Every structure is written in C-alpha cells, then in structure tokens.
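These notes are about the structure you will find just below.
Complex shown without one protein chain; remaining protein chains in place.
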Amino acid sequence: MEHTAAYLGLIPLLPLTGALVIGLLYMFTCTTNPLPEKLYGALACVGPLLSFFLALVVFFHLKGLPPEERFLVHNAYTWFAVGDLHINMGFLADPLSALMLLFVTLIGSLIHIYSVGYMAEDKNYGKFFCYMNLFLGAMLILVLGSGPVVMFVGWEGVGLCSYLLISYFSEDTNNVLAGNKAFIVNRIGDLGFVLGMSVLFWAIGASGFDYLSLRANAHNLTPAIGITVCLLLFVGATGKSAQIPLYVWLPDAMAGPTPVSALIHAATMVTAGVYMVARFSFIYAHFPIAGSVVAWVGILTALLAAIFGMFQKDIKKILAYSTVSQLGYMFAAVGVTAYSAGIFHVFTHAFFKALLFLGAGSVIYALHHQQDIWKMGGLKDKLPRTYWTMLIGALALSGVPPFSGFFSKDEILFSALATGHTGIWFIGVLVAGMTAYYTFRMIFLVFHGAPRDKEAFDHAHEPPAVMTIPLVILAVGAAFAGVLNLPAIFGGSLNVSQWLEPSLVEHHGHASIWLEIMAMLASIGVVACGVYIAYKKFGQGAEEPVFTGFAKIGYYKFYVDEIYNAVFVQPYKGFGSIISRFLEPKVTDSGVKLSSWLYQKAGTAFKALQVGYVRIYALYMIIGLSLMSLFLSQTIN
Amino acid sequence: MIQHYLILSIILFCLGILGVISRRNVFTVFMSIELMLNAANLAFITFSRLHLSMDGQVLALLVMAVAAAEAALALAVVILLHKHKGNLDTNVFSLLKG
Partner (left out) sequence: MFEYALSVMIFLPILGGLAMLLMPISRGASRITGLIVSLVVLLMGIELFLGFTGTGGMEYLENRPWIESLGISYGLGVDGISLLVLMTGAVLFPMVFAIFTTQSKGYYANLLIAQGAMIGAICATDLVLFYIFWEIMLLPIFFMIGIYGGPKRLPATLKITIYTIAGSLLMLAALVYVGVSYHNQFGKWTFDIVQLGALDLGGGFAILAFLMFMVAFAIKIPLFPFHTWLPDAYTEAPTATTFVLSAIMAKIGVYGVIRFVIPVFEVEFVRFAVLLSLAGVVGMMYCGLAAIAQKDMKRMLAFSSASHMGIIAVGVFCMNTQALTGSLFQIAAHATSTGVLFLFVGLMEERMGTREIGDLGGIAYRAPIFATFFAIAMLASVGLPGTSGFIGEFLIILGAIKFSGFIGFLAGTSLIIGVCYMLWMFQRVFFEKENDRTAAFPDLNVREILTFLPVILLIIGMGIFPQTFIKKIEPAAQLQIAKVFAMTQSQVAETTVPKPGHNNHKN
C-alpha cells in the first residue's frame, strides 16, 4: 500500500528525468559533435514506457481495493507553508486520476515511439524529445497533483511545453508567434485559475488545501463565493481547453510538429480543463448555474468550431477545429453534471483524435509536408495502413456505432436530455451531423478520388513501421474503447462511470429508455446524413471551390482573430507605446522636469542681481546689514 | 555731549559708504573704506570714554594696525589690477557678472 503510493511521485519524475538527461546531453553536444539520433530516441521512450508500467501497477492496485477506499495519497514533502496555507508536494491517485494516468501514459508512449520515425530528419532531434518528455512529466503532475496548487504546476508546465513545441520550428516567425499566442492566451486563463484558487482558499482552504480536504469542506461554500470560484476556474479551463472566448490559440498551435499536435493539442493537454472541472465536481455539482454556463459555453464552442471545421483546407486545421468542437462536447457534459460522460469522452477522444492526427502526420510525411487537402487525393492505395486506421478514427469521431466515439458522445447527449437541457441536446445533435460531414469531407478528399498533385502522389509511400504500429494500436483503442462503458440498453453496466463514481459528485438525470433510444436514433440519423452529404459532394473527387458568402466568412473563421487583434492586441501595443513615448517622458516625469525647470528659472531670476560691480555688492551688503540691525533693534525692545 | 562724537562718527561712516558705493576709482573706494574704519575707531574711543574702559582704545589701536596692513596689501592688489587691465575703474572688473 505505502509502497504503491510512493510510485506516484515516481510517475512524473521518470519523464522529467528523461527530459533533464536528454536536455543536458543535447545542450552540451549539439553545436560541437551531435550525438546519434538513436540514442535520443531510445532515451526518450524509456521514461514514458516506465511511467505507463507504473500507471498500470497503480491502476490495478486501486482496482483491488473496495470502491470507497480507492484513494492513494503520497505527500513527498511540504512544498510551502505560510500561515494557514499549507501546500504539500502531494500526489493523489483515485479512480479519476488513475484513468487519466493510464491513457496519458499509454498515448504518450505511443506518440513518443511514432515521433522517433516522424522526426527522423530533424536536426534538433534531442531538443524535441527533451520537450516531449518534459511535457509528459508536467502533464502527469497535472493529473496526479493532490491539490489545485500542485495541479497548477503541471497546468503551467504543459503550457510552457506547448509554447516550446509550437514554436519548435522557430526560424519561421509565424510559428513563434503562434507559440506566443498560445502561451499568452493560456496565461489569461491561468489568471482565472489563480484567482479562483485564491478565493477558494480564503473560503474553505484553511484546514487543508488539497482535493480531499476541500471536498470535505465544500458544503461551507456560500453560493456567491461558490459560483465565483466555479466561474473563475472555468476561465482557466477555457484557456487551456480552447473554449470560447479563448479558443483562438489552438488552430494556430498546429504550427508545431504533428506528433505534438496529436499528443498535446488533441489527446492530453487540451483536455486538462475538462479534467479540472471534473476534479472540482464537488463544487460544480452544488451550483447548477455555474454548470449551465459551462455547458452552454461548451456547446456553443462545439457549434462554432464545427462551422469553422467545415470550411478549412489544411488537414491539421480541420482536426484542430474538430478538437475544439469535441472539447465543447466534453464541457457540455461536465456542465450538465455528467462528469463521467465527459471524462469518458476525454478518454475515447484521446484515442481517435491522436489516431487521426498521427494518421494526418503519416500523410504529411508521405507527401513531404503537404498539408492542403485540396492538393491530395486518391491516397487510399498508396497508404493502405494509414487509410484504414484513419478511417476507423474518422468513424469514431463522427460517432458511427459501434466505434468508441458513438458511445461517449451519445452518453453526453443523453445526459443533456435527461437533465432537461433540451437546447444543448439539440445543438449537440446538429454538431454531430456537422462533425460527420467535415470528417468525411477530409477522408474523401485525402484518400478517395483522383490524385490532384501527381508528382507528390508518385513519391508518396507508406511510412516506416515505427510510425504505423502506434497507428494500429490507437485504431484498436478507437474502435473498441466504447465497449468499456456500454450503457444498459446494450447490456452493459457503464463500467467506466462506475469506476469513476468515488471521485465525482454526480446528479444523474432520469429518463425513460424510449427517450434514450429515440435520442440515439436521432443522432445516428443526423450522422448518416452528414456522411452522405460529404460523400455526395466529395466522394467522387471534387475541385477546390471558391468560397463565397457564408462559406467565405466560415473559412476566415468569422474574422475572430482579426477582431481580437484589433480590439485587444493593437490597443495593448498602442498603450505600451503611448506610455513609453508620451506618458513616461511627458506626464509622469513632468514633476521631476518641472522641479529642475523651476531651479533653472529661479537661477535666471537671481542672475539679474549679480551685476558684477564691487560697489553694488557693497550696497547689497549694507542693505542686508541695515535690515538685520533694524530687525534686531525691533526684537530686542 | 557724547552723542556729538557719535553723530560725527555716523556721518563719517555714511560718507565712507557713499564713497564705496558711488565712486568708481579703486583708490577713492579704498580711501572711503579707510574713512569708514576711522569712523568706527572714533565710535570705539567714544564708548571707551563713556564706559571708562580701555577696551575700546585697544580695539581702535588694533583696527589701525589692521588698516595699515590692509593698506599695504590693497595697494599691491591695486597695482596688479592696473597691470592687468590698464586702468582703475571698478566697472572694468566685473567678472562676477551673472
């Protein structure tokens, strides 16, 4: 028992050590005598694989315990303690974090292996793996942290790695700008997180600022403070998980290498916000108003991103918007207090979205960094393994039964309906159709029809096994992960939800089985329509259309980036230069300038008295002496 | 009775001041200063007589000695000034003008 708990600290430490070793090796050798890539590749995979192994140990240990005792806490040391604030560098494994742990380490390991092949020609091989390991370590701290502050360490750590990896190809200014954007937008969210934590601490943190103590004290929260905390924390979640209004960084984040997009910007980091809301379910569940805000923001983000996704032509941008859209679903789920459904969608989404990204990576790799889907086509026979695995991913993403996405998405939509959020359910179904449409638009344009760029097509070849094996493993997950949480109507017993039960505070809605079946049929029908329309338009090959009207606005993403630029970025910069050009020298410094000016003027005034003639000075002297005598004679009497 | 001496002393002193302020020749200024010193001496002696104390006389002697020394120094300075500028008009020496 104690023994297993001690592993918890080791789980994040292993990749972090890997990052340190790789980083040091790379830092000291890259300019003089670069080390072989194989060394870095091998070193990089050790940490994640060992962590995965330990995660399995922890998972099975928890499984062996009775459900209400499934908590492992390992407090490594006191991080800092000031007054009532006592923060342990503590790690907590409970069903929720164990589930996250399991798939983060699994997918993390797979993507590391994939990257060994994908990054083979990159000259900064070591740097890449250093960042990747660092990321995994930070992500594991985020997942395992026993309280909000430790979680925040991972939270910011993954943000940093995200920045470093987005701006990885840093010679191109645009990539660095995308990285900056990601970091800064995330920081806006982090402000919400920090403020939320602070308010929470002053409300109920005095007797322990970790999840278990907070959960025990959560009933002491007044509605005003509780809702404030929920909303502030949610601001943090919108930053990290790319929700309205802070979603803008994620599409730009595709500037990073594709494995990064798969790992960080699809499977793990961006779901941290959902995880956080689920972590704080003991607060959110008490305040349905805050939950509704979360749910509505989520579903509107899902809708908006789906609209953008329908018009993109960069394969990674399509996937990016689809990620934003799916994250919206997850928030809709946690917003209507269906935390387990949200987390289950996080889980399945990690598989199929990582799969799709890695598949897209294979395509890009095969076509020598071509990302425009209008320049692809007919790759089905050239890249059979990629095609079949991606097809599974696409089916899962679209929510086609019996692939994993169907079950998780359906659970969310049903929960929305069962808790009386009909509007959310309706938009959710609509988005499901749009998702099916844009996913298959991508599949058809990339793999079907005739090749649009003949030369690239001829040179295309299936990537090496180190890249395709992870694809196959992920495809298995994407196809069958749904079985883990079969609802009652399919004869299952919601295993994942039951597993998560001890970690979460849920209010289950009640609805009849017929409603459930109807809802399911409705979404299947809409998905079928989406796929059919995509097939009609693109299945036989199509030419790149010229966007007009709504499509054009959609392609330019409703000009949100431009609006943000005009409303926030430019005024910010302008304000900076106003301060440095005008306020600082002319206004703030004016007090100082004024006093020195006064001294000068006074000097000039007194200068007139300095005539330079001895006799005049004598006169002054006499006047002065006379006045002094006068004064003395007056005061003495 | 005693105030006549003092009035004379004040008159002499004022004449000296007027001389210092209004005359431009260095020598005249110098002589005016001597006049003021002597006015002061007169006052000293008067008070010495009034209080029947020797202090005033001692001071008057001291002033005379200082005046003699000063005269020697001042004349040397005047000669230098003349060498420097070629005349003895005080308005020529106005380096301190602001």
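Note that the chains are named A and B in the order they appear, and that numbering of residues resets to 1 at the start of each chain.
The rule is simple: a contact is a pair of C-beta atoms (placed from the backbone, for glycine too) under 8 Å apart; a residue touches a chain by one contact, two chains touch by 3 or more.
This is a predicted model, so every value here is computed, not measured.
Considering the complete complex, the chain that is not shown touches A. Set against the missing chain, the residues A:36, A:66, A:83 or A:491 yield one that touches it, A:83. Screening A:27, A:488, A:517 or A:609 for touch with the missing chain picks out A:27.
Only one of A:546, A:592 or A:636 touches the chain withheld from this view, namely A:592. Touching residues on chain A toward the chain that is not drawn are 23, 26-28, 30-31, 77-85, 149, 152-153, 155-157, 160, 163, 167, 170-171, 173, 176-177, 179-180, 183-184, 187-188, 190-191, 194-195, 197-199, 201-202, 572-573, 575-577, 579-581, 583-584, 588-589, 591-592.
Everything below uses one rule, namely that only the chains that are shown with their structure count from here on.
Centre-to-centre spacing of chain A and chain B amounts to 95 Å, using the average Cα coordinate of each chain. In the complex of the two chains, the chain B residues touching chain A come out as 17, 20-24, 29, 90-91, 93-98.
Touching chain B in their complex are the following residues of chain A: 606-619, 622.
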